[in-house]
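Here you go, one structure.
Note that one protein chain of the assembly has been removed; the remaining protein chains are unaltered in position.
Entry: chain A
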Amino acid sequence: LAKKNKENKMSNLVEEYFEAHSSSKVLTSDRTLQKLRKRRLDQQTLHDLLKKVPLAYAAEIKELNQQHESLFSKWMLQLHLGFNIVLYGLGSKRDLLEKFRTSVLQDSVHLVVNGYFPSITVRSVLSSITEEVLDHTGTFRSPLDQLEFIIKRFKEDSSLELYVLIHNLDSQMLRGERSQQILAQLCSLPSIYLIASIDHINAPLMWDQAKLSLYNWLWYETTTFSPYVEETSYENSLLVQQSGSLALSSITHVLRSLTLNARGIFRLLAQYQLENKDNPSYPGLSFQDFYQQCREAFLVNSDLTLRAQLTEFRDHKLIRTKRGADGVEYLLIPVDDSTLTDFLEKEDED
């Protein structure tokens, strides 16, 4: 009966999948964040704002954590018996691992790997082992060689012991097949003890049978409900202002410093682009047309001045040129339509 139930559930799941992916048309409203008239928060203000919010259910969360902390001695025993431990569940497990480190591992050699850190690589992990733990100052040609060296050293010297704590083993940088392979081989050494945490729902997909047996995991559910402060600070969220793309403020800054005519030229281009925003195949404004229009609006008097002006825009990354299929140069402003609209409205106000 249970099996049948399961099967039912299974087919439901499948149906739900196809239901979700059946129509290519997605029904959502067209509202955008710009229309909300709310300034985008940057990292700092976000942090400050969140500080003001008290953590909900602090007492219960603390109790949960205490439950998990009571497992520390068991973890140690199991680590020494050749198992590695992986923590899963909702909530940041950083503090828990830190606690484990400070309370149990204080006197032993240990290595902390912050997986959520966006520039971490397996190589840096291996290097920190060879340099800090093994006191070896040589370079290796490939991580595989390095790994071999480490394995050899650890096998020779049985007194060497190393605890490795990895926060977010499933992070962007470490989830690759090769890095997992190397880490798995490293952690299969009997004198290296690994505790790792995973958060992504599909994290177990990283491991095949061979890696699983190398890792020799013991799974522990440690749901903490604590916010992912450190982990998400690197995550480039949609709602946080991103430094990479052009923002409204920067456009206005640049344009303020230009001549009236130059501003007019940009405005013309922007208006043209907005008029065509509903046309998906709009390639941009061709240089010849643009020149014609600028001349009509008495903004430029020669081909050369317009080109000089466009070069200036291009240097500030205000426009982009693209060569079409017919070899003609097309001009585009690489900015969101909504930002552009805001910009035009602001110009009108001035």
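Please note the rule applied: a contact is a pair of C-beta atoms (placed from the backbone, for glycine too) under 8 Å apart; a residue touches a chain by one contact, two chains touch by 3 or more; residues count from 1.
Heads up, the rule we're going with is that contacts and distances are computed from a predicted model.
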From "tRNA (adenine(58)-N(1))-methyltransferase non-catalytic subunit TRM6", "Origin recognition complex subunit 3", "3-methyl-2-oxobutanoate dehydrogenase (2-methylpropanoyl-transferring)" or "Trafficking protein particle complex subunit", the UniProt protein name for the chain not displayed is "Origin recognition complex subunit 3"
Touch assignment to the omitted chain, from A:154, A:193 or A:220, lands on A:220
Which of A:66, A:137, A:158 or A:202 touches the missing chain? It is A:202
Across the whole complex, the chain not displayed is touched by chain A residues 12-13, 16-17, 19-21, 26-33, 35-36, 38, 41, 45-46, 49-50, 52-53, 56-57, 60-61, 63-64, 74, 77-78, 81, 83, 88-91, 144, 181, 198-204, 209-210, 212-213, 216, 218-221, 223, 225, 227-228, 231-232, 235, 237-240, 336-338
